[in-house]
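A single protein chain has been omitted from the complex, and every remaining protein chain is retained in its original position.
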Amino acid sequence: MKTESCFVDEAVEMLLNLRKAVPLVHCLTNDVVVNYVANCLLAIGAAPAMIPDKNEAAQFAAVAGALLVNVGTITEPQAEAMRAAVESANNAGRPWVLDPVAVGVLSLRTSLANELKMKKPSLIRGNASEIIALAGMEATGRGVDSTASMDAAHDAAVSLARETGATVLATGPVDIVVTEGRQTVRISNGTPMMTRVTGVGCAQGAIGAALVSVSADTHSAGVATALLMAVAGDIALENAVRPGSFQIALLDALDALDENEIRQRAKISL
Amino acid sequence: MKTESCFVDEAVEMLLNLRKAVPLVHCLTNDVVVNYVANCLLAIGAAPAMIPDKNEAAQFAAVAGALLVNVGTITEPQAEAMRAAVESANNAGRPWVLDPVAVGVLSLRTSLANELKMKKPSLIRGNASEIIALAGMEATGRGVDSTASMDAAHDAAVSLARETGATVLATGPVDIVVTEGRQTVRISNGTPMMTRVTGVGCAQGAIGAALVSVSADTHSAGVATALLMAVAGDIALENAVRPGSFQIALLDALDALDENEIRQRAKISL
Partner (left out) sequence: MKTESCFVDEAVEMLLNLRKAVPLVHCLTNDVVVNYVANCLLAIGAAPAMIPDKNEAAQFAAVAGALLVNVGTITEPQAEAMRAAVESANNAGRPWVLDPVAVGVLSLRTSLANELKMKKPSLIRGNASEIIALAGMEATGRGVDSTASMDAAHDAAVSLARETGATVLATGPVDIVVTEGRQTVRISNGTPMMTRVTGVGCAQGAIGAALVSVSADTHSAGVATALLMAVAGDIALENAVRPGSFQIALLDALDALDENEIRQRAKISL
(Lines give C-alpha, C1' and ligand atoms only; values in the text may rest on other atoms or scores of the structure.)
Protein backbone atom coordinates (compact mmCIF):
# COMPACT_ATOMS: atom_id res chain seq x y z
CA MET A 1 0.00 0.00 0.00
CA LYS A 2 1.30 3.44 -0.89
CA THR A 3 1.61 6.15 1.70
CA GLU A 4 0.16 9.66 1.37
CA SER A 5 3.61 11.07 0.71
CA CYS A 6 4.12 8.63 -2.12
CA PHE A 7 1.11 10.11 -3.92
CA VAL A 8 2.54 13.58 -3.31
CA ASP A 9 5.92 12.51 -4.74
CA GLU A 10 4.21 11.21 -7.83
CA ALA A 11 2.18 14.40 -8.28
CA VAL A 12 5.34 16.47 -8.09
CA GLU A 13 7.08 14.25 -10.60
CA MET A 14 4.12 14.38 -12.99
CA LEU A 15 4.03 18.17 -12.85
CA LEU A 16 7.72 18.32 -13.72
CA ASN A 17 7.23 15.82 -16.52
CA LEU A 18 4.25 17.76 -17.84
CA ARG A 19 6.31 20.94 -18.00
CA LYS A 20 9.12 19.13 -19.77
CA ALA A 21 6.85 17.38 -22.28
CA VAL A 22 4.37 20.27 -22.81
CA PRO A 23 1.71 17.79 -23.94
CA LEU A 24 -0.80 18.84 -26.59
CA VAL A 25 -4.22 18.42 -25.00
CA HIS A 26 -7.11 18.16 -27.44
CA CYS A 27 -10.15 19.64 -25.70
CA LEU A 28 -13.66 18.98 -26.96
CA THR A 29 -15.15 21.03 -24.20
CA ASN A 30 -18.01 23.36 -23.53
CA ASP A 31 -18.46 26.83 -24.99
CA VAL A 32 -18.76 28.54 -21.63
CA VAL A 33 -15.33 27.64 -20.33
CA VAL A 34 -13.22 26.95 -23.40
CA ASN A 35 -11.08 30.07 -23.02
CA TYR A 36 -10.47 29.49 -19.32
CA VAL A 37 -9.64 25.83 -19.89
CA ALA A 38 -7.07 26.80 -22.52
CA ASN A 39 -5.52 29.38 -20.22
CA CYS A 40 -5.38 26.95 -17.30
CA LEU A 41 -3.56 24.43 -19.47
CA LEU A 42 -1.11 27.09 -20.64
CA ALA A 43 -0.63 28.30 -17.08
CA ILE A 44 0.30 24.88 -15.71
CA GLY A 45 2.59 24.20 -18.66
CA ALA A 46 0.61 22.20 -21.25
CA ALA A 47 -0.46 23.16 -24.78
CA PRO A 48 -4.21 23.34 -25.47
CA ALA A 49 -5.92 22.81 -28.81
CA MET A 50 -9.64 22.76 -29.53
CA ILE A 51 -10.58 21.17 -32.88
CA PRO A 52 -14.38 20.85 -33.23
CA ASP A 53 -14.83 19.63 -36.82
CA LYS A 54 -15.53 15.88 -36.83
CA ASN A 55 -12.87 14.94 -39.36
CA GLU A 56 -10.24 17.26 -37.98
CA ALA A 57 -11.04 16.14 -34.43
CA ALA A 58 -10.34 12.54 -35.42
CA GLN A 59 -7.12 13.51 -37.18
CA PHE A 60 -5.95 15.51 -34.21
CA ALA A 61 -6.91 12.97 -31.55
CA ALA A 62 -4.45 10.54 -33.13
CA VAL A 63 -1.50 12.90 -32.64
CA ALA A 64 -2.37 14.87 -29.49
CA GLY A 65 -0.96 13.78 -26.14
CA ALA A 66 -4.45 13.25 -24.77
CA LEU A 67 -8.09 14.06 -25.43
CA LEU A 68 -10.65 15.70 -23.14
CA VAL A 69 -14.38 15.17 -23.73
CA ASN A 70 -16.63 17.53 -21.75
CA VAL A 71 -20.34 17.42 -22.56
CA GLY A 72 -21.29 20.70 -20.87
CA THR A 73 -22.77 22.39 -23.95
CA ILE A 74 -23.26 19.33 -26.10
CA THR A 75 -24.93 19.57 -29.51
CA GLU A 76 -25.50 16.82 -32.08
CA PRO A 77 -22.58 17.88 -34.34
CA GLN A 78 -20.30 18.05 -31.30
CA ALA A 79 -21.45 14.60 -30.16
CA GLU A 80 -20.44 13.24 -33.57
CA ALA A 81 -17.03 14.88 -33.28
CA MET A 82 -16.59 13.40 -29.81
CA ARG A 83 -17.41 9.90 -31.00
CA ALA A 84 -14.92 10.23 -33.86
CA ALA A 85 -12.22 11.67 -31.63
CA VAL A 86 -12.61 9.00 -28.95
CA GLU A 87 -12.43 6.24 -31.54
CA SER A 88 -9.34 7.80 -33.08
CA ALA A 89 -7.65 8.29 -29.71
CA ASN A 90 -8.33 4.70 -28.77
CA ASN A 91 -7.02 3.40 -32.10
CA ALA A 92 -3.86 5.46 -31.67
CA GLY A 93 -3.40 4.38 -28.06
CA ARG A 94 -3.87 7.90 -26.73
CA PRO A 95 -5.49 8.37 -23.31
CA TRP A 96 -8.67 10.37 -22.93
CA VAL A 97 -10.73 11.90 -20.13
CA LEU A 98 -14.52 12.13 -19.77
CA ASP A 99 -16.18 15.02 -17.92
CA PRO A 100 -19.93 14.28 -17.72
CA VAL A 101 -21.14 17.83 -16.98
CA ALA A 102 -24.74 18.00 -15.75
CA VAL A 103 -25.44 14.40 -16.72
CA GLY A 104 -28.56 12.97 -15.17
CA VAL A 105 -31.68 14.64 -16.49
CA LEU A 106 -30.85 16.23 -19.82
CA SER A 107 -31.26 13.66 -22.55
CA LEU A 108 -28.53 14.17 -25.16
CA ARG A 109 -25.62 14.46 -22.75
CA THR A 110 -26.87 11.63 -20.55
CA SER A 111 -27.13 9.13 -23.37
CA LEU A 112 -23.83 10.27 -24.89
CA ALA A 113 -21.95 10.06 -21.59
CA ASN A 114 -23.38 6.62 -20.93
CA GLU A 115 -22.21 5.52 -24.36
CA LEU A 116 -18.76 7.07 -24.05
CA LYS A 117 -18.04 5.84 -20.53
CA MET A 118 -17.77 2.32 -22.01
CA LYS A 119 -15.13 3.45 -24.56
CA LYS A 120 -12.20 3.10 -22.16
CA PRO A 121 -11.63 6.60 -20.76
CA SER A 122 -8.53 6.74 -18.56
CA LEU A 123 -10.17 9.16 -16.17
CA ILE A 124 -13.74 10.23 -15.45
CA ARG A 125 -14.02 13.51 -13.57
CA GLY A 126 -17.23 15.01 -12.23
CA ASN A 127 -18.84 16.50 -9.18
CA ALA A 128 -20.71 14.21 -6.81
CA SER A 129 -24.08 14.52 -8.56
CA GLU A 130 -22.58 13.80 -11.96
CA ILE A 131 -20.66 10.74 -10.79
CA ILE A 132 -23.77 9.41 -9.07
CA ALA A 133 -25.86 9.95 -12.21
CA LEU A 134 -23.24 8.43 -14.53
CA ALA A 135 -23.06 5.38 -12.25
CA GLY A 136 -26.80 4.94 -12.85
CA MET A 137 -27.72 5.74 -9.29
CA GLU A 138 -30.38 8.22 -8.26
CA ALA A 139 -29.57 11.59 -9.78
CA THR A 140 -30.10 14.51 -7.45
CA GLY A 141 -28.17 17.02 -9.53
CA ARG A 142 -29.22 20.61 -9.92
CA GLY A 143 -27.41 21.59 -13.08
CA VAL A 144 -23.69 21.64 -12.50
CA ASP A 145 -23.98 22.46 -8.84
CA SER A 146 -23.49 19.32 -6.86
CA THR A 147 -25.46 18.86 -3.68
CA ALA A 148 -25.19 15.12 -3.28
CA SER A 149 -23.32 13.86 -0.29
CA MET A 150 -19.79 12.63 -0.72
CA ASP A 151 -20.68 9.25 0.80
CA ALA A 152 -23.10 8.54 -2.00
CA ALA A 153 -20.47 9.84 -4.41
CA HIS A 154 -17.93 7.38 -3.05
CA ASP A 155 -20.24 4.42 -3.59
CA ALA A 156 -21.03 5.65 -7.09
CA ALA A 157 -17.36 6.17 -7.90
CA VAL A 158 -16.56 2.61 -6.82
CA SER A 159 -19.34 1.26 -9.00
CA LEU A 160 -18.38 3.43 -11.97
CA ALA A 161 -14.70 2.53 -11.68
CA ARG A 162 -15.58 -1.16 -11.69
CA GLU A 163 -17.98 -0.82 -14.62
CA THR A 164 -15.67 1.22 -16.85
CA GLY A 165 -12.14 0.36 -15.78
CA ALA A 166 -11.46 4.10 -15.48
CA THR A 167 -10.06 6.03 -12.59
CA VAL A 168 -12.91 8.13 -11.18
CA LEU A 169 -12.37 11.53 -9.62
CA ALA A 170 -15.44 12.81 -7.76
CA THR A 171 -15.00 16.40 -6.66
CA GLY A 172 -16.55 18.22 -3.73
CA PRO A 173 -15.46 19.71 -0.41
CA VAL A 174 -13.26 16.61 -0.33
CA ASP A 175 -12.19 15.10 -3.66
CA ILE A 176 -12.25 11.32 -3.95
CA VAL A 177 -10.15 9.23 -6.34
CA VAL A 178 -11.22 5.66 -6.95
CA THR A 179 -9.73 2.97 -9.19
CA GLU A 180 -10.78 -0.68 -9.13
CA GLY A 181 -8.29 -2.60 -7.01
CA ARG A 182 -6.53 0.50 -5.69
CA GLN A 183 -6.69 2.52 -2.48
CA THR A 184 -9.34 5.22 -2.32
CA VAL A 185 -7.58 8.57 -1.96
CA ARG A 186 -9.14 11.71 -0.48
CA ILE A 187 -7.80 15.22 -1.12
CA SER A 188 -9.09 17.98 1.14
CA ASN A 189 -7.28 20.96 -0.31
CA GLY A 190 -9.26 23.59 -2.17
CA THR A 191 -11.80 26.28 -1.40
CA PRO A 192 -15.50 26.94 -2.09
CA MET A 193 -14.34 29.99 -4.03
CA MET A 194 -13.45 27.53 -6.82
CA THR A 195 -17.19 27.06 -7.40
CA ARG A 196 -17.70 30.82 -7.79
CA VAL A 197 -15.75 30.90 -11.07
CA THR A 198 -17.12 29.03 -14.05
CA GLY A 199 -14.79 26.44 -15.55
CA VAL A 200 -12.57 25.50 -12.63
CA GLY A 201 -13.87 21.93 -12.62
CA CYS A 202 -13.73 21.78 -16.42
CA ALA A 203 -10.14 23.01 -16.33
CA GLN A 204 -9.35 20.30 -13.80
CA GLY A 205 -10.57 17.73 -16.31
CA ALA A 206 -8.26 19.20 -18.94
CA ILE A 207 -5.33 19.11 -16.53
CA GLY A 208 -6.27 15.49 -15.89
CA ALA A 209 -5.88 14.85 -19.61
CA ALA A 210 -2.46 16.51 -19.56
CA LEU A 211 -1.45 14.31 -16.63
CA VAL A 212 -2.62 10.99 -18.07
CA SER A 213 -0.55 11.86 -21.13
CA VAL A 214 2.60 11.88 -18.99
CA SER A 215 1.79 9.01 -16.64
CA ALA A 216 0.65 5.49 -17.37
CA ASP A 217 -0.62 5.14 -13.79
CA THR A 218 -4.10 6.62 -14.10
CA HIS A 219 -4.81 6.27 -10.39
CA SER A 220 -1.83 8.40 -9.44
CA ALA A 221 -2.67 10.79 -12.27
CA GLY A 222 -6.18 11.13 -10.88
CA VAL A 223 -4.78 11.97 -7.47
CA ALA A 224 -2.39 14.48 -9.02
CA THR A 225 -5.26 16.04 -10.98
CA ALA A 226 -7.21 16.67 -7.80
CA LEU A 227 -4.19 17.74 -5.78
CA LEU A 228 -2.63 20.19 -8.23
CA MET A 229 -5.86 22.08 -8.91
CA ALA A 230 -6.86 22.18 -5.23
CA VAL A 231 -3.43 23.36 -4.06
CA ALA A 232 -3.52 26.05 -6.75
CA GLY A 233 -6.90 27.07 -5.33
CA ASP A 234 -5.40 27.36 -1.87
CA ILE A 235 -2.58 29.54 -3.19
CA ALA A 236 -5.00 31.72 -5.16
CA LEU A 237 -7.22 32.29 -2.15
CA GLU A 238 -4.29 33.91 -0.35
CA ASN A 239 -4.13 36.48 -3.13
CA ALA A 240 -7.78 37.08 -3.96
CA VAL A 241 -10.97 36.89 -1.94
CA ARG A 242 -13.54 37.82 -4.58
CA PRO A 243 -14.41 35.76 -7.66
CA GLY A 244 -13.12 38.07 -10.40
CA SER A 245 -9.66 38.41 -8.92
CA PHE A 246 -9.74 34.76 -7.85
CA GLN A 247 -10.27 33.67 -11.47
CA ILE A 248 -7.02 35.41 -12.43
CA ALA A 249 -5.16 34.45 -9.26
CA LEU A 250 -5.90 30.79 -9.97
CA LEU A 251 -4.18 31.06 -13.37
CA ASP A 252 -1.19 32.67 -11.69
CA ALA A 253 -1.19 29.95 -9.03
CA LEU A 254 -1.15 27.17 -11.64
CA ASP A 255 1.93 28.85 -13.10
CA ALA A 256 3.47 29.21 -9.64
CA LEU A 257 2.87 25.60 -8.57
CA ASP A 258 6.13 23.94 -7.66
CA GLU A 259 7.49 21.14 -5.52
CA ASN A 260 7.61 23.20 -2.35
CA GLU A 261 4.07 24.52 -2.63
CA ILE A 262 2.71 21.04 -3.29
CA ARG A 263 4.64 19.34 -0.48
CA GLN A 264 3.81 21.98 2.11
CA ARG A 265 0.13 22.24 1.29
CA ALA A 266 -0.96 18.72 0.32
CA LYS A 267 -3.78 17.29 2.42
CA ILE A 268 -4.17 13.70 1.35
CA SER A 269 -5.76 10.91 3.33
CA LEU A 270 -6.13 7.23 2.51
CA MET B 1 -47.06 56.31 -6.90
CA LYS B 2 -43.88 54.79 -5.51
CA THR B 3 -40.98 56.93 -4.40
CA GLU B 4 -37.40 56.53 -5.54
CA SER B 5 -36.44 54.99 -2.21
CA CYS B 6 -39.15 52.40 -2.59
CA PHE B 7 -37.51 51.14 -5.78
CA VAL B 8 -34.19 51.04 -3.94
CA ASP B 9 -35.75 49.05 -1.09
CA GLU B 10 -37.12 46.55 -3.57
CA ALA B 11 -33.77 46.20 -5.35
CA VAL B 12 -32.06 45.48 -2.04
CA GLU B 13 -34.67 42.89 -1.14
CA MET B 14 -34.44 41.22 -4.52
CA LEU B 15 -30.65 40.95 -4.23
CA LEU B 16 -31.00 39.29 -0.83
CA ASN B 17 -33.67 36.95 -2.18
CA LEU B 18 -31.52 36.11 -5.18
CA ARG B 19 -28.62 35.15 -2.94
CA LYS B 20 -30.89 33.02 -0.79
CA ALA B 21 -32.58 31.27 -3.72
CA VAL B 22 -29.48 30.98 -5.97
CA PRO B 23 -31.73 30.73 -9.05
CA LEU B 24 -30.64 28.60 -11.97
CA VAL B 25 -30.53 30.93 -14.97
CA HIS B 26 -30.66 29.21 -18.34
CA CYS B 27 -28.70 31.38 -20.77
CA LEU B 28 -29.06 31.00 -24.51
CA THR B 29 -26.63 33.78 -25.15
CA ASN B 30 -23.92 34.77 -27.57
CA ASP B 31 -20.57 33.06 -28.00
CA VAL B 32 -18.54 36.18 -27.38
CA VAL B 33 -19.70 36.81 -23.85
CA VAL B 34 -20.90 33.45 -22.56
CA ASN B 35 -18.04 33.02 -20.10
CA TYR B 36 -18.35 36.54 -18.73
CA VAL B 37 -22.12 36.22 -18.40
CA ALA B 38 -21.68 33.01 -16.41
CA ASN B 39 -19.11 34.61 -14.14
CA CYS B 40 -21.26 37.70 -13.58
CA LEU B 41 -24.17 35.47 -12.53
CA LEU B 42 -21.92 33.51 -10.18
CA ALA B 43 -20.47 36.73 -8.78
CA ILE B 44 -23.83 38.25 -7.92
CA GLY B 45 -25.01 34.95 -6.40
CA ALA B 46 -27.00 33.10 -9.09
CA ALA B 47 -26.25 29.80 -10.85
CA PRO B 48 -25.71 29.91 -14.62
CA ALA B 49 -26.32 27.10 -17.08
CA MET B 50 -26.00 27.19 -20.85
CA ILE B 51 -27.78 24.35 -22.67
CA PRO B 52 -27.68 24.87 -26.46
CA ASP B 53 -29.17 21.63 -27.83
CA LYS B 54 -32.78 22.18 -28.87
CA ASN B 55 -34.26 19.26 -26.94
CA GLU B 56 -32.14 19.76 -23.86
CA ALA B 57 -32.85 23.51 -23.94
CA ALA B 58 -36.57 22.81 -23.81
CA GLN B 59 -36.13 20.28 -20.99
CA PHE B 60 -34.03 22.68 -19.00
CA ALA B 61 -36.21 25.76 -19.57
CA ALA B 62 -39.03 23.97 -17.76
CA VAL B 63 -36.98 23.54 -14.58
CA ALA B 64 -34.66 26.56 -14.53
CA GLY B 65 -35.59 29.63 -12.49
CA ALA B 66 -35.60 31.77 -15.61
CA LEU B 67 -34.44 31.83 -19.22
CA LEU B 68 -32.32 34.41 -21.03
CA VAL B 69 -32.47 34.70 -24.83
CA ASN B 70 -29.71 36.86 -26.34
CA VAL B 71 -29.44 36.88 -30.15
CA GLY B 72 -25.93 38.35 -30.38
CA THR B 73 -24.38 35.50 -32.36
CA ILE B 74 -27.53 33.86 -33.60
CA THR B 75 -27.41 30.89 -35.98
CA GLU B 76 -30.30 28.81 -37.35
CA PRO B 77 -29.79 25.90 -34.94
CA GLN B 78 -29.61 28.32 -32.03
CA ALA B 79 -32.80 30.06 -33.20
CA GLU B 80 -34.57 26.70 -33.12
CA ALA B 81 -33.31 26.05 -29.60
CA MET B 82 -34.51 29.48 -28.51
CA ARG B 83 -37.99 28.91 -29.92
CA ALA B 84 -38.21 25.56 -28.12
CA ALA B 85 -36.88 26.96 -24.86
CA VAL B 86 -39.25 29.95 -24.88
CA GLU B 87 -42.22 27.71 -25.54
CA SER B 88 -41.17 25.37 -22.76
CA ALA B 89 -40.58 28.21 -20.30
CA ASN B 90 -43.97 29.70 -21.09
CA ASN B 91 -45.69 26.33 -20.68
CA ALA B 92 -44.00 25.83 -17.33
CA GLY B 93 -44.79 29.35 -16.18
CA ARG B 94 -41.13 30.34 -15.99
CA PRO B 95 -40.19 33.95 -16.75
CA TRP B 96 -37.82 34.80 -19.57
CA VAL B 97 -35.81 37.79 -20.78
CA LEU B 98 -35.12 38.92 -24.35
CA ASP B 99 -31.89 40.75 -25.28
CA PRO B 100 -32.19 41.83 -28.93
CA VAL B 101 -28.46 42.41 -29.61
CA ALA B 102 -27.77 44.37 -32.81
CA VAL B 103 -31.34 43.97 -34.05
CA GLY B 104 -32.26 46.31 -36.85
CA VAL B 105 -30.36 45.53 -40.02
CA LEU B 106 -29.18 41.93 -39.81
CA SER B 107 -31.93 39.65 -41.09
CA LEU B 108 -31.97 36.48 -38.96
CA ARG B 109 -31.80 38.16 -35.57
CA THR B 110 -34.26 40.87 -36.55
CA SER B 111 -36.96 38.48 -37.68
CA LEU B 112 -36.34 36.17 -34.71
CA ALA B 113 -36.47 38.98 -32.16
CA ASN B 114 -39.65 40.32 -33.73
CA GLU B 115 -41.17 36.85 -33.47
CA LEU B 116 -40.01 36.24 -29.90
CA LYS B 117 -41.00 39.64 -28.52
CA MET B 118 -44.65 38.55 -28.92
CA LYS B 119 -44.04 35.38 -26.84
CA LYS B 120 -44.52 37.11 -23.48
CA PRO B 121 -41.00 37.97 -22.28
CA SER B 122 -41.03 39.40 -18.77
CA LEU B 123 -38.23 41.80 -19.59
CA ILE B 124 -36.70 43.16 -22.79
CA ARG B 125 -33.26 44.67 -22.34
CA GLY B 126 -31.29 46.50 -25.00
CA ASN B 127 -29.36 49.65 -25.73
CA ALA B 128 -31.21 52.61 -27.22
CA SER B 129 -30.66 51.59 -30.85
CA GLU B 130 -31.83 48.06 -30.24
CA ILE B 131 -34.99 49.11 -28.39
CA ILE B 132 -35.81 51.60 -31.16
CA ALA B 133 -35.29 48.95 -33.83
CA LEU B 134 -37.30 46.31 -31.96
CA ALA B 135 -40.15 48.81 -31.55
CA GLY B 136 -40.20 49.07 -35.34
CA MET B 137 -38.98 52.64 -35.36
CA GLU B 138 -36.14 53.94 -37.47
CA ALA B 139 -33.04 51.93 -36.72
CA THR B 140 -29.89 53.96 -36.45
CA GLY B 141 -27.80 51.27 -34.80
CA ARG B 142 -24.15 50.68 -35.60
CA GLY B 143 -23.65 47.12 -34.46
CA VAL B 144 -23.97 46.89 -30.71
CA ASP B 145 -22.81 50.41 -30.09
CA SER B 146 -25.81 52.55 -29.43
CA THR B 147 -25.78 56.09 -30.70
CA ALA B 148 -29.49 56.87 -30.68
CA SER B 149 -30.68 59.50 -28.31
CA MET B 150 -32.35 58.48 -25.08
CA ASP B 151 -35.44 60.53 -25.93
CA ALA B 152 -36.12 58.41 -28.97
CA ALA B 153 -35.35 55.34 -26.84
CA HIS B 154 -37.96 56.40 -24.30
CA ASP B 155 -40.66 56.70 -26.94
CA ALA B 156 -39.66 53.35 -28.38
CA ALA B 157 -39.66 51.71 -24.95
CA VAL B 158 -43.17 52.98 -24.28
CA SER B 159 -44.37 51.62 -27.59
CA LEU B 160 -42.60 48.28 -27.13
CA ALA B 161 -43.89 47.86 -23.57
CA ARG B 162 -47.44 48.47 -24.78
CA GLU B 163 -47.09 46.10 -27.74
CA THR B 164 -45.53 43.22 -25.81
CA GLY B 165 -46.68 43.57 -22.22
CA ALA B 166 -43.05 43.30 -21.16
CA THR B 167 -41.03 45.59 -18.97
CA VAL B 168 -38.51 47.35 -21.21
CA LEU B 169 -35.05 48.37 -20.03
CA ALA B 170 -33.27 50.69 -22.46
CA THR B 171 -29.67 51.26 -21.44
CA GLY B 172 -27.44 54.24 -22.11
CA PRO B 173 -25.80 57.05 -20.16
CA VAL B 174 -29.10 57.01 -18.29
CA ASP B 175 -31.01 53.72 -18.15
CA ILE B 176 -34.79 53.87 -18.63
CA VAL B 177 -37.29 51.33 -17.33
CA VAL B 178 -40.77 51.36 -18.83
CA THR B 179 -43.80 49.16 -18.14
CA GLU B 180 -47.30 49.87 -19.49
CA GLY B 181 -49.29 51.59 -16.76
CA ARG B 182 -46.30 52.13 -14.47
CA GLN B 183 -44.00 55.07 -13.71
CA THR B 184 -41.01 55.50 -16.00
CA VAL B 185 -37.86 55.10 -13.91
CA ARG B 186 -34.44 56.51 -14.78
CA ILE B 187 -31.18 55.21 -13.32
CA SER B 188 -28.10 57.36 -13.81
CA ASN B 189 -25.47 55.24 -12.11
CA GLY B 190 -22.82 53.57 -14.21
CA THR B 191 -19.79 54.58 -16.26
CA PRO B 192 -18.78 54.62 -19.95
CA MET B 193 -16.06 52.14 -18.98
CA MET B 194 -18.85 49.53 -18.96
CA THR B 195 -18.93 49.83 -22.77
CA ARG B 196 -15.18 49.15 -23.01
CA VAL B 197 -15.61 45.52 -21.87
CA THR B 198 -17.58 43.12 -24.03
CA GLY B 199 -20.54 41.48 -22.36
CA VAL B 200 -21.47 43.93 -19.63
CA GLY B 201 -24.84 44.62 -21.20
CA CYS B 202 -25.34 40.93 -21.94
CA ALA B 203 -24.54 40.09 -18.32
CA GLN B 204 -27.08 42.68 -17.25
CA GLY B 205 -29.72 40.80 -19.24
CA ALA B 206 -28.76 37.58 -17.44
CA ILE B 207 -28.96 39.30 -14.08
CA GLY B 208 -32.38 40.53 -15.17
CA ALA B 209 -33.40 36.90 -15.68
CA ALA B 210 -32.15 36.02 -12.21
CA LEU B 211 -34.17 38.89 -10.76
CA VAL B 212 -37.45 38.13 -12.54
CA SER B 213 -37.09 34.61 -11.14
CA VAL B 214 -37.24 36.00 -7.59
CA SER B 215 -39.80 38.78 -8.11
CA ALA B 216 -43.21 38.70 -9.70
CA ASP B 217 -43.10 42.47 -10.16
CA THR B 218 -41.26 42.76 -13.45
CA HIS B 219 -41.20 46.55 -13.34
CA SER B 220 -39.36 46.60 -10.03
CA ALA B 221 -37.13 43.77 -11.26
CA GLY B 222 -36.27 45.85 -14.33
CA VAL B 223 -35.30 48.76 -12.13
CA ALA B 224 -33.22 46.46 -9.92
CA THR B 225 -31.52 45.01 -13.01
CA ALA B 226 -30.40 48.45 -14.12
CA LEU B 227 -29.51 49.62 -10.64
CA LEU B 228 -27.47 46.64 -9.46
CA MET B 229 -25.29 46.48 -12.57
CA ALA B 230 -24.77 50.24 -12.69
CA VAL B 231 -23.88 50.50 -9.01
CA ALA B 232 -21.43 47.62 -9.46
CA GLY B 233 -19.92 49.61 -12.32
CA ASP B 234 -19.50 52.62 -10.05
CA ILE B 235 -17.77 50.48 -7.43
CA ALA B 236 -15.53 48.85 -10.02
CA LEU B 237 -14.43 52.19 -11.44
CA GLU B 238 -13.01 53.12 -8.05
CA ASN B 239 -10.72 50.10 -8.28
CA ALA B 240 -9.79 50.01 -11.96
CA VAL B 241 -9.43 52.68 -14.60
CA ARG B 242 -8.45 50.58 -17.62
CA PRO B 243 -10.67 48.00 -19.35
CA GLY B 244 -8.77 44.81 -18.50
CA SER B 245 -8.69 45.46 -14.78
CA PHE B 246 -12.21 46.91 -14.94
CA GLN B 247 -13.54 43.63 -16.38
CA ILE B 248 -12.27 41.82 -13.30
CA ALA B 249 -13.16 44.60 -10.84
CA LEU B 250 -16.77 44.49 -12.07
CA LEU B 251 -17.01 40.79 -11.14
CA ASP B 252 -15.60 41.58 -7.71
CA ALA B 253 -18.06 44.46 -7.36
CA LEU B 254 -21.05 42.25 -8.17
CA ASP B 255 -19.87 39.97 -5.35
CA ALA B 256 -19.36 42.97 -3.04
CA LEU B 257 -22.80 44.52 -3.71
CA ASP B 258 -24.73 44.89 -0.48
CA GLU B 259 -27.46 46.98 1.04
CA ASN B 260 -25.14 49.80 2.09
CA GLU B 261 -23.48 50.13 -1.30
CA ILE B 262 -26.81 50.19 -3.08
CA ARG B 263 -28.46 52.69 -0.73
CA GLN B 264 -25.52 55.08 -0.69
CA ARG B 265 -24.92 55.05 -4.42
CA ALA B 266 -28.38 54.74 -6.02
CA LYS B 267 -29.28 57.56 -8.43
CA ILE B 268 -32.89 56.98 -9.38
CA SER B 269 -35.30 59.56 -10.73
CA LEU B 270 -38.95 59.26 -11.63
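The chains carry the letters A and B, assigned in the order they are written, with residues numbered from 1 in each.
Quick note on the criterion: contacts are C-beta pairs under 8 Å (C-beta built on N, C-alpha and C of every residue); 3 or more make two chains touch, one makes a residue touch a chain.
Keep in mind the model is a prediction, meaning the values are calculated, not measured.
> For the chain that's not shown, point to the residue among A:P48, A:G72 or A:P243 touching it.
Residue touching the chain left out of view: A:P48.
> Provide the residue numbers of chain B that touch the chain removed from this figure.
30-36, 72-76, 102, 105-109, 142-145, 196-199, 242-245, 247-248
> Mind pulling the chain A residues that touch the left-out chain?
22, 24, 31, 34-35, 38-39, 42-43, 47-53, 55-56, 59-60, 63-64, 77, 247-252, 255-256
In this text, only the chains that are shown with their structure count from here on.
> What rotation angle superposes the Cα atoms of chain A onto chain B, in degrees to the nearest 5?
120
> Using the average of all C-alpha atoms in each chain as its centre, how far is it in Å between chain A and chain B?
Inter-chain centre distance comes to 33 Å.
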